[in-house]
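Note that one protein chain of the assembly has been removed; the remaining protein chains are unaltered in position.
Entry: chain A
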Amino acid sequence: MQFLSLLLRNRLAAAGGVVLSLVLLLALVTPLLPLANPDVTDTANRFLMPGEQGHWLGTDHLGRDLLARLLHGTRLSLAVGFAAAFFAAFFGAAIGIIAGYFGGRTDNLIMRGVDMLMAFPYILLALAIVAALGPGLTNALIAVAAVNVPFFARNIRGVTVGLAHKEFVDAARLAGLGHTRIILTEILPNVIPVIVIAMSTTIGWMILETAGLSFLGLGSQPPQADLGSMLGEARGALITNPHTSVVPGAMILVIVMSINLLGDGVRDALDPRLRSGALTRPMPATRVERKGTIPAEGEGGAVLNLRQLQTQFHVKNRIYKAVGGVDLKVAPGECLGVIGESGSGKSVTALSVMGLVASPPGVITGGAVYFQGQDLVGAPYERLRALRGDKVAYIFQDPLATLHPLYKVGDQLVEAIRVHHPVSRSEARARAVALLKQVRIPNAESRIDSYPHEMSGGMRQRVGIAMALANDPEVIIADEPTTALDVTVQAQILSLLDDLRRERGLAIIFITHDFGVVAQLCDRVAVMYAGRIVETGPTAAVLRAPAHPYTSRLIACVPELGGGRRRLEAIPGLPPAVDRLEPGCAFAPRCLKASAACREGDIALEGPGARAVRCIHPEAELEEGVA
């Protein structure tokens, strides 16, 4: 049902379906229509124009009625195309099923042959077959069908291989059924849908190919005519009487185009990736649709200051509030940890800063991002681009996916420098070597010419860090940079980042789900849950006396060396879906202390000095933390 409605919603596909049905209907009723005999020549009335003497489409070079010839030709072309598709599917499926079902040497031998056939440009094979059998419509049909057999054989074999070792086939075999019986009753019914789809995608092609052979004079022979041979015969009078060529040519175009439209619609409706609308490309910068007033920056001192930032994902009719009003700031030389479970909105917050949230579906719907006092939300693309990587740099998780797989790491570093600074290649390369040394990559001079896949995970992550440092930025946003690494490498990288911020006065926003990492590196921490900050304060104070129940549960998840037999508590339940947030505290459903008051209205993020919590039953009294 969903398939049909999807197909109908696609207007082009529906139009193709309608046109194709009309042509098919016309072809079916052609013998019943009051048409002139398509083969009766009338040389006195050659090349009549359309409409003359009752010939709606005129006459051809022998004075035959073009309308009658067109309809009969269409009928013949369709019949031959369908027949070719049927035979190709039949023999292709038979070969594919046998190869796939029996496997082993049979499979090997058959598929080798199929590969050989596919090594030919298709028309050579068709021409060779027609040459051997002689020109004629039947032989052209055989040739076109034969040329397409390998395509079917290969597809069907693939499906059959998957089926041949399923439980129900094994069961049938154990029940003592013969091979023929199993193939006919167990395999075939499961393969037929694939055959039908393959047929529907190739049938337009086969109509075109048989028409082509007829056009060359190798298909239907006079006086019998399909669309291709009509066009072939009309070619001699192309310049003097173009209408005799246009009529059959346009018909082929209409048929093939309607089949293609319908086929595309079917494919789109069947392909689940397109169905969810997932295959869209992200735009250069996140879309901004800011409603309401723009919050002011407030007190200064921060290099980066996020105010009431809201980022949503708009997917069809759903709105996912990934970031629901977040305030964060970071001063030069400071390291701010942002912590939370997957899906808490911490990465989206980070990516929103430079407009890097994939859009569609991402939209920044409110708030402001002040960098050195200037709001970046809704800034022109060129301004964002100039800041990206120069003043605000990112380090991403999983450097195998985030580094370009086909560029040498050195070239990627050189590019990062030269995008913002007009230095020569050799100068940039020298700087790249220095950067690699700075992040403690051994043999930097030779490693610079490595591809990412030739490096270890830790080395790749160092390259990612070197790239972030390339232009000596003011702010580095590190999005789980150590999550994919083992513990010793993680420790090295953390101490590296720590040194750098002390040496260079970098501001770092460090995103993680690991309180252990926060404790090691961050001055302050903000805990995120369901797109909002639920607690914030100096790291030591938060760790010593977590106030939000969620924070204390998160801390309880961290194993400690020498921590004895303390039980590691998983947090029961899952974070809420951010497309249907209940009013009140989002953590309430998983919280042991939740009361009715927790589920009513908004709870403010409040507290003295640097500390604040969004909870009406805090675990501990907030003391003003010391930074």
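Throughout what follows, contacts are C-beta pairs under 8 Å (C-beta built on N, C-alpha and C of every residue); 3 or more make two chains touch, one makes a residue touch a chain; residues count from 1.
Keep in mind that, in the parts below, contacts and distances are computed from a predicted model.
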item	value
Chain not displayed: protein name in its UniProt record ("NADH-quinone oxidoreductase subunit F", "ABC transporter permease", "Apulose-4-phosphate transketolase subunit B" or "Pyruvate dehydrogenase E1 component alpha subunit")	"ABC transporter permease"
Which residue of A:D39, A:E341 or A:D398 touches the chain not shown here	A:D398
Which residue of A:L20, A:L48 or A:L208 touches the chain not shown here	A:L208
Which of A:T185, A:T280 or A:S342 contacts the chain that the document leaves out	A:T280
Contact residue for the chain not shown (choose from A:L216, A:A519 or A:V558)	A:L216
Hidden-chain contact residue, picked from the options A:E341, A:E415 or A:D579	A:E415
Sites on chain A contacted by the missing partner chain, in the whole complex	112-113, 115-117, 119-125, 127-135, 204, 208, 211-212, 215-218, 231, 235, 238-239, 242, 245-246, 249, 252-253, 256-257, 260-261, 264, 279-282, 284, 354, 356, 358, 381, 385-390, 393-394, 396, 398, 401-407, 415-416, 419-420, 451, 453, 467
